[in-house]
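To start, the structure under review is shown below, and the notes come after it.
With one protein chain withheld, the remaining protein chains of the complex are depicted in position.
On to chain A.
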Amino acid sequence: MNHWIIAPVILPALLAPILGFVMRHDITLARAASVAGAVALVAIAVGLTMLAAGGETHVYRLGDWPAPFGIVLVLDRLSALMVLITAVLALIVLLHAVASGWDARGRHFHALFQFQLMGIFGAFLTGDIFNLFVFFEILLIASYGLMIHSGGPQRMRAGLQYVIINLAGSTLFLFALSTLYGVTGTLNIADLALRVQEIPTDEAALIRVAAMLLMIVFAVKAALFPVQFWLPGTYANAPAPVAALFAIMTKVGAYAILRIHTVIFGPGIEATDGLAGTWLFPAAVLTIAVGAFGVMGARRLMPLIAFSVVGSMGTLMIAVSVFTPEATGAALYYLVHSTFAAAALFLIADLIVTRRGADGLSAMPASVQNGLFASLFFAGAIGMAGMPPLSGFLGKLLVLDALRASPQMALAWVAVLLGSLLTIVGFARAGSTLFWKSTALPPEPVPADGAVPAAARPVEVAPTMVAIAVLALLAALAGPVAGYLEGTATQLFDRGGYIGAVLFPQAEG
């Protein structure tokens, strides 16, 4: 057993209380410790990815209890990939929050941030479905605190809605889990996979209910139609760095659907054959439509980006809904891309909104560094909308290519392409209003007290640029990355390998 597998959970879990209790009065110390923790997590994540790249499924048995009886953590290429994305994203977001001073506008930002990371890493690594529920709760309870960080009436109200919708989701999760346990008598994912495939079709009613309940729970997290309605309000009113971190939260839902609905209720399982894909596909198409129309209709910058996140989740899930290794490989590429694209856009929005003082999409006299922000926004927007040369174009191309074999190819292509077109139009309109029309207006007279918004220092812009550089890197290395991700998808669909590694481990020294 390799003990590093549990490190991404342990490190933030130990760091967060220290940040909360010991360093709460000294923001400099807390910043240093938090950033050091995030850097260490990136290093650990890189190590785990290299460990998993060999294609072997590593199992960490807590307390060394054998698999169906104890809780296991499972590290395969998919979970290592998700851990790596999260760690890199967390470092970028944290540096932005420190540079822009967001972390000092309320209390306990760093402690909550680390708890959030602990929950996300745990959800990606666990091999037990009840443990998945517990990690979901950890990441949620930390996200409630981050969501209402620094307060304000509008944000508190949006935070209340966010808490309520997620508590309802957690209740549904428990209903699904107990149905699952009532039918199969186990909660270990590998063990569940074994039991579910033995259930004959005529006794499958309950297990199908459980599968669909779980699907709804994960769809709430992934913001799929018809349970996407919470996302725009939440992301638009959250502090911008937190919204950027939340870019990974929708992916937690997508990951859970990928894991549970391939390993347990996957293709070829008699009891639940085709169930997930049948419902996921139309939901994904409608999600793209909601996202695209939202982008067109948004009158503020933050909701505009939030709706583009909804649309990107639709594109991602349309590829997932096919449930083949090729399509899942494409979906994973798009997942990595859309995480960083959304984060980059939220960080840019923060830079712009701080300078302008308001986030309405109306022409105002040009703020300082209009050209710099315009070019950053342009880069983020073409990444999100899916235009060359950034990775969004390649991601969408891979998704379209993977959908070629699907019977609903025509509908899927129309949805993805039309959705992209509307997103491009929405972003182009927003960009021209914000940056172009602004230059036509006469510059604002300097107020009597001389309080003009300060220009962004390089250290404030750097995290955003790194996020965009990740997109460029993803595009430049598209061949090797797509190949690696296709291998990752193949390993995900090798159910026998997963079950064997968890339940029937080879004796080791």
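Everything below uses one rule, namely that a residue touches a chain if its C-beta (ideal position, glycine included) is under 8 Å from a C-beta of that chain, and two chains touch if they have at least 3 such contacts; residues count from 1.
To be clear about the criterion, contacts and distances are computed from a predicted model.
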Absent chain [UniProt protein name; select from "DNA modification/repair radical SAM protein", "Multisubunit potassium/proton antiporter, PhaC subunit", "Yip1 domain-containing protein" or "ATP synthase subunit b"]: "Multisubunit potassium/proton antiporter, PhaC subunit"
Residue among A:G119, A:P232 or A:G291 that touches the chain left out of view: A:P232
Identified contact with the non-displayed chain, of A:I18, A:V35 or A:A168: A:A168
Touch criterion as defined above, residue of A:S150, A:N370, A:Q408 or A:T433 at the omitted chain: A:S150
Given A:L160, A:V459 or A:L477, the one touching the chain that is not displayed: A:L160
Touch criterion as defined above, residue of A:I10, A:I27, A:L51 or A:I141 at the omitted chain: A:I141
Chain A residues that touch the omitted chain in the full complex: 102, 105-106, 130, 134, 137, 141, 144, 148, 150-161, 163-164, 167-168, 170-171, 174-175, 177-179, 181-182, 185, 187, 232-233, 236, 239, 298-300, 302-303, 353-354, 357-360
